[in-house]
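Complex shown without one protein chain; remaining protein chains in place.
Right, subunit A next:
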């Protein structure tokens, strides 16, 4: 009798655990039930995700999580952050510890196809560069033969670095430190000649962590393509749709000229059918995503459109212009799929 009960309970657990992953909509239901989005972010990369002086997380990656929370739960602050190193991030997502990973993560074939992940969009187009003390007198990355290079392990950066030096027939010595703060400390103490990561990250490190930013420069070569974007686990299509369209709505809003400030006005008075669809005046989009019709309105009201988020976080903190991340209408790569 007892054993039968135990076996039955065991079988039910197997079934329940199995069902949890197979069932679409489980993540969304889980978020609604617990009342917050669990979001994996960088341990500290100003402009992208970093805790400010009051301990509040901010950055362009953090805003993606806030947008999703606003769309799903109605409150952009209903987010719990899990700071992750590069090496921890995918395991955290695969194990279900976090709902979404928004941590300057490069989309690649292996990650998309082999790790069971889905990239829901690109919120920052980047490329890998080199940060170097001006005192070394180096003007180009082709002069780096024999250099000692600080790099974070488990990143595409680490692989691009090896590829680049191999292709150029140069040698280098890597110093691989997982925690970004320890790694930059090693660089600034002179352990390495060069620090390498995505150009935006270098700008962030140079402006916010260097004692005197003017002593350091970023070399002109960009040696790779780094499309950075939020990632979710594969297997729950509804959840990846919600994440994808929350990000898209921010870009779409910028294309349509809807801002945090004018969103109420637009909602009440705009006759543009695109804006009416986005803000739920003409219904249908919210229902399609399994949300209510004001999902995008709340994103823009609470978080702002893509341009505002970029301005507030990247331009203001790191001094980086839009560049590749300008709207396609301005010659950039940010191009929202139509919300219709």
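Heads up, the rule we're going with is that contacts are C-beta pairs under 8 Å (C-beta built on N, C-alpha and C of every residue); 3 or more make two chains touch, one makes a residue touch a chain; residues count from 1.
Throughout what follows, contacts and distances are computed from a predicted model.
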**OP:** Assign the chain not included in the display its UniProt protein name, restricting the answer to "2-oxoisovalerate dehydrogenase subunit alpha", "Potassium-transporting ATPase KdpC subunit", "Amino acid ABC transporter permease" or "NADH-quinone oxidoreductase subunit D".
**Re:** "Amino acid ABC transporter permease"
**OP:** Have a look at A:97, A:182, A:237 or A:287 and name the one touching the chain we're not showing.
**Re:** A:182
**OP:** From the listed residues A:57, A:81, A:130 or A:172, report the one that touches the chain absent from this view.
**Re:** A:172
**OP:** Kindly state which of the options A:32, A:56, A:191 or A:340 is in contact with the chain not pictured.
**Re:** A:191
Original post:
Among A:91, A:142 or A:269, which one is in touch with the chain left out?
Top reply: A:91
Original post:
Of the residues listed, A:30, A:153 or A:290, which one is in contact with the missing chain?
Top reply: A:153
Original post:
Given the full complex, what residues of subunit A touch the hidden partner chain?
Top reply: 10, 14, 17-18, 21-22, 86-87, 90-91, 94, 110-111, 114-116, 136, 144-148, 153-155, 158-159, 161-163, 165-166, 172-179, 182-183, 185-186, 189-191, 193, 233-235
